[in-house]
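Heads up, this is only part of the complex; the chains shown haven't been moved.
Note that the chains are named A and B in the order they appear, and that numbering of residues resets to 1 at the start of each chain.
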Amino acid sequence: MSIPVKLEAFEGPLDLLLHLIDKNKINIYDIPIVEITEQYLDYISQMENKNLEIMSEFLVMAATLINIKSRMLLPVQEKTEEEQTDPRQELVERLLEYKMFKYVSEILKEKQEDAARYLFKQPTIPKEIANYKEEIDPSEIIGDITLQKLHEIYRSIMKRQNDKIDPIRSKFGKIEREDINLTEVFAKIQEYGIKHKVFYFRNLLENQSSKMEIIVTFLGILELIRLGRMKIEQEKMFDDIKITYLASDIIQIEEAGF
Amino acid sequence: MELKQAEAQIEAILFTMGEAVELSRLAQAIDHDEETTKKIIHNMMDKYADESRGIQIIELDGAYQMCTKASMYDTIIKITRIPKKHVLTDVLLETLSIIAYKQPITKLQIETIRGVKSDHAINKLIEYNLICEVGRLDAPGKPILFGTTEEFLRTFGLNSLDNLPAVNPEKLEDFKLQAEEEAEQITLDI
């Protein structure tokens, strides 16, 4: 396998894997993982493309393959039947699904070629009618949408936008390590909960919460739900998450086993 | 048999072309001499005369064209005036709200916020007369700037342009802050 390969020729890691499987004429259900992993790594080591994004996708698959390989090399412990799943199983399923869509796209390609033989005609509406423009009544289209509703939609879009931006990093232009104190956040959620009983997820966050704070707060909420100490609801699209706090005491993070 | 084939070919050609096609070109396409082709076409014209047909072939100075029969005029007027159902989908609403609050705004800016191509939504909103072009951005490529229309204001019960929160960016900021504070208070009151 000394022929240099261009990885762009493969539409992603699954495509490359399928190529290797086809090339080696192996049964997709019984992939010789050691061999395939080696060949796969061989390919990406010759990768001419230095595009980090493309490269990373291939590397993720390499890691998956190595993981499967190592799991298969480990001595099999005595397990119950349920636990004895083949480490390759998930990969095989993904490959099969991907292969099916490649197959389907071939059928569609043929259908497209057939359908391209139907020819259509441009509208030929007589001029005097063509000049007639349908009266569109915006108020009818808008229906019961109020300015308030429009504003809500806008705000929720902007919220999503803001959530995507890490406010600290984007403001200072340099990366700062921030320490989120898990214990503190966990306690803070509970204190807030006892005080307010019913509140919204956003109330828990400071105006300029960092991504990490949001994540930790959210994890804290998940944990408290798991412990049956609060419940959450979200009524409709774009709504904030409504939290109802059920417990009346505070538990420590250690107790929660978080 | 072959005659039927020739008729079908002529029908297909005249349909596709829409305009008048010279006899010579038709004859060449169907591989017959002009005289035969002419006969075939005139035979077809007789068939089209049947009252179950809404289209006809007319002769224009040695060329032939397919068009609707004059008697169909009223029906065609009718169909063009039957309003299509217009629905303000979530996609349209989302795009409209961005334009309303961020105007004047370019397509690219809208797409950056939404994360996906938005030509269709923008075109629909223009068709619905809710947004329009308001100028061009002084940037490479001079991209079109979009804003809301007077119709938009009227529909939302805003009397004048001054009432449109988005016209003045500072005002919009104030408005947004206000609204956020209000929203916050409402939540705290619960």
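To be clear about the criterion, a contact is a pair of C-beta atoms (placed from the backbone, for glycine too) under 8 Å apart; a residue touches a chain by one contact, two chains touch by 3 or more.
Keep in mind that this is a model prediction, so the values were computed, not measured.
> How is the whole complex composed, chain label by chain label, with copy numbers?
Stoichiometry (whole structure file, shown labels): A x1, B x2.
Criterion: only the chains that are shown with their structure count from here on.
> Between chain A and chain B, what's the gap in Å when you average each chain's C-alpha atoms?
Here the centre of chain B sits 35 Å away from the centre of chain A.
> Once bound in the complex, which stretches of chain A touch chain B?
The contact residues of chain A facing chain B are 119, 121-122, 124-126, 129-130, 132, 134, 136, 138-143, 145-147, 150-151, 153-155, 157, 161, 198-200, 203, 237.
> Show which residues of chain B lie in contact with chain A when the two form their complex.
The touching residues are 12, 15-16, 18, 67, 73, 76-77, 80-81, 83-84, 86-88, 90, 93-94, 96-98, 100-101, 113-114, 127-130, 151-152, 154-158, 176, 179-180, 183-184, 187-188, 190.
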